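With one protein chain held back, the other chains of the complex are shown just where they sit.
Which chain is which? They are A, B and C, in the order written, and residues in each are numbered from 1.
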């Protein structure tokens, strides 16, 4: 009997290796050579959003769970990092003009006289690095477990995540003595004694960021090509069938949601490091929805598309708002509509439909889910 | 906290606080009704709901300007005209949007969410381009501001009474439409079995369009009514949107009664908490409570248990 | 007011006569010939200064929720710069503006600030409105050594070599007003209502200390609502229950509109109940509706209705440039001061270098300010008067009180923390 080709299940197909190579070259070689320090730092900031977009590919594209609260995880990761940096910047020496030296300045302004207990672990860098990933992931686990075990999905889930984002924003703003309030945690200086504000530090952070992003792409790729990836697709399609094939559907959804949260958290931490502050404006609804559109523009089923989509939308945002600030919202709104109506598979879809077939020596697109199903993704 | 006050004072405060709760309840029902119809009957999440409301508010603003300039004698009554026009304007825009956008996406509910979000951005910028970035002040007829002096110490705001009145009327009208009119039967038929409804000769496209239009039109009326109590600016719609969604989801999307019950429980909780705690804390506690209950009972408070 | 900066005054008059666009460069006599100030001398740090031009940045939100508030500030800065150019510019150089949109988003502010400093090499930047945006750009200005002129009244607790605060800090704005209300209106019991973020909370904290320790009065209630909150009926009932002499508010944005409309509807008559706000300027009244807030007192340093020649000229020029219907609030006026203060400093130190400007700012006086005379304190805030205005139905204020002397800015007030 002839063995069918599906039996080889390589980690990545040649085309995917090539895509990864191109992306890595773009991020790590081309952009650093082509852009000045300022623009490169900007790209670095955009790339932190790509982590969120990447998570959404797994969670939304593959698993059909649309979360409109990814900013929560981005923000939590960023806040964990910012708390560490703030404590370092608030040494007794730096803050001796305060009534209580050694605590962050905003606490002093709010008559907080001792460091709150939940800030204490952030004196330690290893604990901070663990918390950056663990806190948002745990939070995602709690929300996910509560929702998915009770079969909440689709639009309900989207709206509830939105509410969670709104609540967290109000909480952070309201508890300004502990969180820095609406101003956020600002004026961050050093990471374990290393000044993150210098130009050389910024370029090093850029490369660290790029490296982490590629690592996350590889992790996502591993998940996607594993049986788990196919189960996610299967679930989006026929949830009951998966359930009656003996899988606990909720666990798989929780996993996808937690993975997306962990990616977003890493992005948030890198954001804090590169931009130098964290504020509640990333936790809210608007940034969360914007991050969804990065994924949609890139193609919700394409890991590489997510990165390109993020870069493209942000580049457009920056250049548009420099030249025609009034038109930017029209443009962004139209982009949302166009991507949904005309290009549901985003850039990746356009590439597969129009570019790839014309490349020399390319066979038909693979059988993997390259096209968005006609039906609703997991209702 | 009540030690220093006389019994009479306390009594009046409780009465007025009761009214505050009822006003909040009416506001919530008005906000949520249009959305509930669209979400409940069509399964579509309209993220631009707030912008449809603000369209109604801007229509009221234009009307007020027009009456002041051309028909000053009729100014005291202009508000009723404004509400009618607000309904028509938002409804017409809603039908246009349904035709251009929503009808292509019925099978992808999550995508309607994104598309309507895009629409809301466009509408916000359009308002900003047309009316300016600043909030506009809507001048109201004098009789609508001020309060009714029920007793020496009990004062009931007229605009609150007005909002309550509008809410009751609209709710009744919607209930009548849904449960007694031909359109209502068609809507329910389409909701239960689209294919079958089409097969028995119901023009499902038209039913969808009307439903969406009516939902948006009610949002327009709500917007007109809210000029009495809130602000009218390009982004004012965003202030209402999360609350509105939560009410609808909390109520269990499919039922009108659920929406009303959910608006009632949320508004009473919030209004009571606001009285005893600080405003910000009250809001957080209310939202947390809603989310906690949704975690335990995600299908909403008031849905029927149905066979799948 | 008689000894106002005559040069400026004449420039203004000339400008008013000649119209906005029609001022030919030659018509204005440059006070500094280029020859007297070669570029190499006035610019030793590589700023965007040529023999004929100097570049500055304007950084406000044109889009997003804050665009509503920031429009006025941005318009005032442009007006000031046009007027300075019409007069011959700064150190003989025309000011060229690069405007960036902060889009109501703090990281965007930081990003654009960095662009203005690093890419465009702006000699000075006029901008920011919210504290959050200022906090976001502050490290950027300190790191890249830029100069920011910040126009909004704010909570204080900050002082930077790289920032000139042209608005009032909290103690400067509030204390005189509280004293006035205690003395003139018999204010003994106060009810505080604010939006829930740092400025209202800090301001109320200062107000509370002052009420309790200086006025010897009592705060009977203190409430905060999330930004954008629109339902105030419960708190209005609490006000009715506690019957304060004075309602003291710092509610911002769209919430303001809801608050005053509901207050009026609940039968609280502002001609009988004293209400003092520190957050409502003429700009906000536009949206609230004058009839809803008439009778309230606002406490700040500037009102459009101020009667002095500087202000009358400023208001006329502003309306000419931006339309008859525009109104001018406290922040708009403060923003107008920025370019003039920068120009005066640059001409005093004879250089655009940021270090020299920062060091030379202390003691700079601007007699042509619409609010009257102002002077830069060594903590980079302005000495200024505080005034109380009574809101009228037409959206303007009647100035009912003006502090006798300039009040010293005190961003880190001892005894108020």
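The rule is simple: contacts are C-beta pairs under 8 Å (C-beta built on N, C-alpha and C of every residue); 3 or more make two chains touch, one makes a residue touch a chain.
Keep in mind that, in the parts below, contacts and distances are computed from a predicted model.
For the omitted chain of this complex, the UniProt record lists the protein as "Urea ABC transporter ATP-binding protein UrtD", which is one of "Urea ABC transporter ATP-binding protein UrtD", "NADH-quinone oxidoreductase subunit L", "MrpA C-terminal/MbhD domain-containing protein" or "Multisubunit sodium/proton antiporter MrpF subunit". Only one of the listed residues, A:118, A:244 or A:324, touches the absent chain: A:244.
Contact with the chain not shown here comes from a single listed residue; of A:127, A:228 or A:327, that residue is A:228.
Touching residues on chain A toward the chain that is not drawn are 1, 3-7, 9, 222-223, 226-228, 230-231, 233-234, 236-238, 240-249, 251-252, 255, 367, 369, 373.
Methods note: only the chains that are shown with their structure count from here on.
In whole angstrom, the spacing between the mean C-alpha positions of chain A and chain C is 38.
Computed from the mean C-alpha positions, the centre of chain A lies at a distance of 33 Å from the centre of chain B. Looking at chain C, residues 63, 196, 224, 226 sit in touch with two or more other chains. In chain A, the residues touching two or more other chains are 170, 174, 326, 329.
On the side of chain B, the complex with chain C involves touching residues 5, 9, 13, 16-17, 19-20, 23-24, 27, 125, 128, 133-140, 145-147, 149, 155, 157-160, 226, 228-236, 238-240, 270-271, 274-275, 278-280, 282-283. Residues of chain C that touch chain B in their complex: 63-65, 67-68, 71, 196, 222-226, 228-231, 233-238, 240-241, 253-258, 261-262, 264-267, 283, 285-292. Across the complex, chain A is touched by residues 39, 43, 45, 101, 104-105, 107-115, 117-126, 128-129, 242, 245-246, 249, 253, 280-281, 283-284, 287-288, 290-291, 294-299 of chain B.
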